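A single protein chain has been omitted; all remaining protein chains appear in their positions.
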Amino acid sequence: MKMKRGLKLLALVGVLSLVIAACGGGEGGETTTTAGEAETTTSAAGEETTTSAAGETTTAPAEGLGTIEVAAGDPIKIASLQSISGETASLGTDQVRAIEIAITDKAEVLGHPIELAFNEDDGCSSEGGQTGSTRIIADPQVVAVIGTSCSGAGVPASNVITSAGRVLISGSNTSPVLTSDLAGNASAEYHDGYFRTAHNDAIQGAAAAKFVFEELGLTQVATINDGDPYTQGLTGAFEAPFEELGGTIVISTAVTADQTDMRSVLTEVAAAGAELIFFPIFQPAGDFIAEQALEVAGLEETVLMGADGLLSDTYVTLPQTEDMYFSGPQTPTTDAYAEFVTKYTEAYGEAPIQSFHAHSYDATNMVFTAIEEAATDDGSGNLTIDLQAFRDALGSMTHEGLTGSLSCDDFGDCASPNIDIVQNTADQADIEAVRGNVLISYSREDLGL
Amino acid sequence: MTQAATVETRPARRASRITPVSVFLWALRIAILAIILYGSYLSISSGRLSAAQWRDLFVFGISTGSMYALIALGYTMVYGVLRFINFAHGEVFMVGAMMAFYVANALAVTPLWTSSPAVSLLIVLVAAMFTSTAIAVIIERIAYRPLRGAPRLIPLITSIGASFTIQYLVRGLVGPATKSFPRMEPLRGTFEFGGFVILKTQLVVIVAALVMMGGLYLFVEKTRTGKSMRAVAEDPETAALMGINVDRTIVNVFAIGGAMAGVAGALWGLVFPSINFFSGFLPGIKAFTSAVLGGIGNIVGAMLGGVSLGIFESVGPSLVLAGYEIPAFSQLKDVVAYAALVLVLIFRPTGILGERLAQERT
Partner (left out) sequence: MVLVAATGMVATFQPRLVIDPIVPLGILFLYLLAFAFGWMAGQPPATLEGYEPATAGSRNVLAGALAGLLGGLCLGLLLIAITVFDLRGVFINMSPELAEILGFGLPVAAAVFVIAVASAFMGALGAGVHLLSRRVRRALIGALTAVIVFSVLTDLFGQLFAGLSLEPVIDFLYTGRGGALTIIGSVVIFGAFIVLFWWMEGRDSTLRQRVQAMPKGQRSRWQIGAALIILVILYFVPRIMGPFVSQILVTAGIYLLMALGLNIVVGYAGLLDLGYVAFFAVGAYTTAILTSPQSPAFNPEISVLASLPFVMVAAAIAGILVATPVIRMRGDYLAIVTLGFGEIARILLNSEWLAPVFGGAQGITNIPDLQIGPLTFSTPQDYFYPIFLFVLLAAYVTFALQKSRWGRAWMAMREDESVAEAMGVNIVTAKLSAFVVGAILASFGGSLFAAQIGSVFPHTFDIVVSITVLVIIIVGGMGSVPGVTLGALVLIVLPNLLREFSEYQFLFYGVLLIVMMLKRPEGFIPSKRRAQELHTEELSQDAWLEIYGEKGQAEQVPEGAV
């Protein structure tokens, strides 16, 4: 017995020493990783002096991130990391389709075919983002990752992918946590190498606030989120500018995404005396709020306002959502977009199912353009992509895409979106008509951001 | 006999020996009571809600609660007979509601839906009832019957497995999307009698639940099958000796529990017209809480428990939590339900009408 215990201790010590040895080895291990690590620590350390941190992160990794060699005839690899299973599957599936269309449209970059090497699932969760991105970067040939669908998955994915020297570019992350507050302050989880073509929540929140205060002239507003990071972030982004304008948030409350009985919340809202309810949530909770608001005494005159999460066909056709206002990113109306929708419908048998496909299409094309700028050909078709040059090219380009003119700011926000405020009146029969019924459109400049 | 004896002696022994745990539990009870009372005082004295609004919250609570009660019947009857928690019962409810959705959806395009809503409603109810009954019986046959007499935790774990299996099977079959029930026009709006305003859907739910429960009560008390159920619940072995087919009686219990859950599923679709594969989980847990609240194993108790839980849940956040000015308190609605469960088990493990089962060590 005694002897056995001694042996176990010995084994423990042995493992410990192995661990230490291993980590010692790991430190000086792969060169690309170390470079990335150094960079991550810089951005983390620069926390307190946020303004200067920005300058540091963009200039620090001067030693380079390494290169990716693509031999003649070999494909250039990109990957997607989207939510393709579970309840948010439609959000990711929509974007994966857009990426596939972009690849088909482009056909080849500098004479090389393009391969979507991974179609990973981010599971709309941080673990999903971590595992998925680790799987992708294990392939050293992947240049860029289009994703993630959800901001929660984006936080670890941004860290993992940019640390490996690669680029993560998202068509649907909107949380300010991943980039900046748009006032020049980098967020803690911003990493150089992260870009996005979707709008920052801060813009949409400010637009909705400005509309309610200036156009509708309402000052007493209730906000309801559903505990989802997106909706909570958006109500937060609404409240701050609204109060700055001089309005009052009479109650800022929340429901749960699977809640069916909204009457007690609405009773509280009624008691608080709200003139407008801003609830940028999803279905089905959004259905219940619209329906049950009619049944609660004191809310007969209250205006309802939602956001892009509720701009769907099944929602706007509910009789109770008549006269509701919605904020959301501008729907492209160009011919190019119409052509894209035709291709999409032909390929997948249904019209686009969510609102961020065009953003991912643009993101994919930005990647192609940046590769064309950053790669060098040795004359016989062998391509060398310098990862730092690739990042710089993405950061400095101006891309005319489906969603408008895209050029990235210092913190990876590339969209310069217009936020549309639309209304669902008796005249609009379907979602396309509602999206087309634009009351006012705000640009980033209009909002002073 | 022996059971009665232990019940009598136990309190005496407890009282004589004050353990740190009982001191702690008493302190907890008093503290919780104080928190609840003070919160209610704050909230009522602030006068944020009018009397009419409080009354509305109560009525909402009663209608949700009567659905909990219907589901709780399944838990309480199975527990009464087999002494185990059928974790998958929430899923039986969900499958019923899912069936109700598809039947209602198919009916909604026919003229029957508008011409005679009562008939269509009946068809939906019957379809949901049959599906839930079938599912409940199938689960019993495949997953529980082979485990008769096994150690306590084993059927419980099996029922967790059954619950997940049904959830994800349904998800695979009909997809993860949330489905919206078609509306029934005649049930819109409110109904008034004697100055008391109530939503029509709520009235239908409450009346239907009362009818079902009344019927069940008579069935269990008066019919032969009902008597054999009570006999098996009392003592399966003796019941078997008296010539009662125990297996058959147990199937009957599952079938009736399933039927009630099916009715609840169809009613659910009327009030909260949306459903997905996960919709059974939370109502299931809450129905179980209702069963415990009313005293598990007791049919009348399940009804009382369901309605009380519905009221707690509806009024509780506004009454207690709002008193402390907790932001977004309705987000904590489910916390109230879970807390109610814990509190009942701490304060009165027997429930409102039940026997002392939670602490019985068998």
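Which chain is which? They are A and B, in the order written, and residues in each are numbered from 1.
Simple rule for what comes next: contacts are C-beta pairs under 8 Å (C-beta built on N, C-alpha and C of every residue); 3 or more make two chains touch, one makes a residue touch a chain.
All figures in this text were calculated on a predicted structure; none of them were measured in a lab.
S.K.: Which displayed chains does the hidden chain touch?
M.R.: Among the chains that are shown, those touched by the missing chain are A, B.
S.K.: From the listed residues B:49, B:67 or B:85, report the one that touches the chain absent from this view.
M.R.: Candidates B:49, B:67 or B:85; residue touching the omitted chain: B:85.
S.K.: Which residues does chain B use to touch the chain missing from this display?
M.R.: Looking at chain B, the ones touching the missing chain are residues 19-21, 24-25, 28, 84-85, 102, 142-143, 146-158, 160-169, 171-175, 285, 288-289, 292, 326-329, 331-332, 334-335, 338-339, 341-342, 345-346, 349, 357-361.
S.K.: Under the stated touch rule, tell me which residues of chain A contact the chain that is not displayed.
M.R.: Residues of chain A in touch with the missing chain: 3-4, 7-8, 11-12, 14-16, 18-20, 22-24, 26-27, 33, 37, 40, 44, 47, 85-86, 120-121, 123, 125-127, 130-132, 134-135, 137-138, 152, 155-156, 159, 163, 175, 177, 188-189, 225, 227-229, 231-233, 252-254, 256.
Operating definition for what follows: only the chains that are shown with their structure count from here on.
S.K.: Could you please state the distance in Å, as a whole number, between where the Cα atoms of chain A are centred and where those of chain B are centred?
M.R.: Going by mean C-alpha positions, chain A sits 41 Å from chain B.
S.K.: Inside the complex, what are the residues of chain A that reach chain B?
M.R.: These residues of chain A touch chain B: 86-87, 89, 227, 252-256, 258-261, 263-265, 267-268, 270-272, 283-284, 287-288, 295-298, 314.
S.K.: Applying the document's contact rule, which stretches of chain B touch chain A when the two form their complex?
M.R.: So the residues of chain B in touch with chain A come to 48-50, 52-53, 56-57, 60, 64, 176, 178, 180, 190, 199, 271-274, 278-279, 282, 314, 317-318, 322, 327-331, 333-334.
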